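A single protein chain has been omitted from the complex, and every remaining protein chain is retained in its original position.
Note that the chains take the letters A and B in the order they are written out, and that residue 1 is the start of every chain.
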Amino acid sequence: MRNVFAAAWLIARKDLAIEFRTRSAFTASLIFALLGIVIFYFAWDSTAVASVDLAPGVLWVIFTFAGLLGLHRSFGVEQEERAIDALLAAPIERESIFIGKALANLVFVAGVQVVAIPAVGMFYNLPLGRVAPALFTVAFLAAVGLVVIGTLFSAMASNTRLAEILLPMLALPFFVPIVIPAAQATAKLLSGRPIGEALPWLKLLAAFDIVFIVACTLAFPFTIED
Amino acid sequence: MPDNSGYYHAAYIIAVAIYVLYALSIRRRAAKLRPSRPA
Partner (left out) sequence: MKVSRLSIVAILAGLAALVRVVFFTPFEAIQGPAQKIFYVHVSAAWCAFLAFGLVGLLSALYLWMRDEKLDRLAESAAEVGTVFTTIVLITGPLWAKPVWGTYWTWDARLTLTLFLWFIFVAYIILRGAVDDRALRSRYSAVLGILGALLVPFIHLSVYMFRTLHPKPIVAKPERPSLPNEMLVTLAVCVVAALIILGALLRARYNYANLRDAEIDSGGAHA
């Protein structure tokens, strides 16, 4: 069991090192998120809708799509020169590959969130300070769900003829039960409601995370075995 | 009683059409498979 996680950590570090040296996907996702924030502002009639009401939607639509942008790269990068074959030949459990990839993706998505949430707070003039810890908890729980689903489907989609077109079609239906609770909890927090009101949504997110971490980890070996 | 028979007729025509067209599409695909032999 310890070996599984040690190997997973190695894979995560490999992915993060590649990402850190090229910074291509992370920069792209980040700029995409910032552009999204700007576009949403101008798609919105500020005399009719208060920014506090709009912000949860903006945040979660942006994270969903910025996440997809980065997730595709997760296994897409292994397709080049069939690097995936070397990974599969390595004397490690298949589960380690999945957990490692998911960990790297989690760092990736969390990195986007760390920049995008304060950016939304600034551009939309939101009272973030007091609710920041609770908000980042919501963001983290949601990111875990997005990442496990996205990592599994990225592995599958990268092996198909449609590749990057297929990933959103597979993943987005699964993102809905993440985005609904995350956006709802964000709305409760931003409008100054007590944290207790967001709690049912947090529980739902946690339940989703647990079920799909287990299910996707178990399912992953089926998506790559030869 | 409200007169909304337009919705009623439209729903049944569309539903029956979809059932029939789908059944025919299976037949057509099966027929294309082995033109020489009866399926």
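Side notes on the structure shown:
Convention: a residue touches a chain if its C-beta (ideal position, glycine included) is under 8 Å from a C-beta of that chain, and two chains touch if they have at least 3 such contacts.
Keep in mind that what you see is a predicted model, and the values were worked out from it rather than measured.
Check A:G57, A:G111 or A:P177 against the missing chain and you find that the one touching it is A:P177. Even with one chain removed from view, chain A keeps its contact list with that chain: residues 152, 156, 159-162, 166, 169-170, 172-174, 176-177, 180-181, 184, 200-201, 204, 207-208, 211-212, 215-216, 219, 222-223, 225. Seen across the whole complex, the unshown chain contacts chain B at 1-5, 7-8, 10-12, 14-16, 18-19, 22-23, 26-27, 29-31, 33-34, 38-39.
Keep this in mind: only the chains that are shown with their structure count from here on.
The geometric centre of chain A is 42 Å away from that of chain B, both derived from CA atoms.
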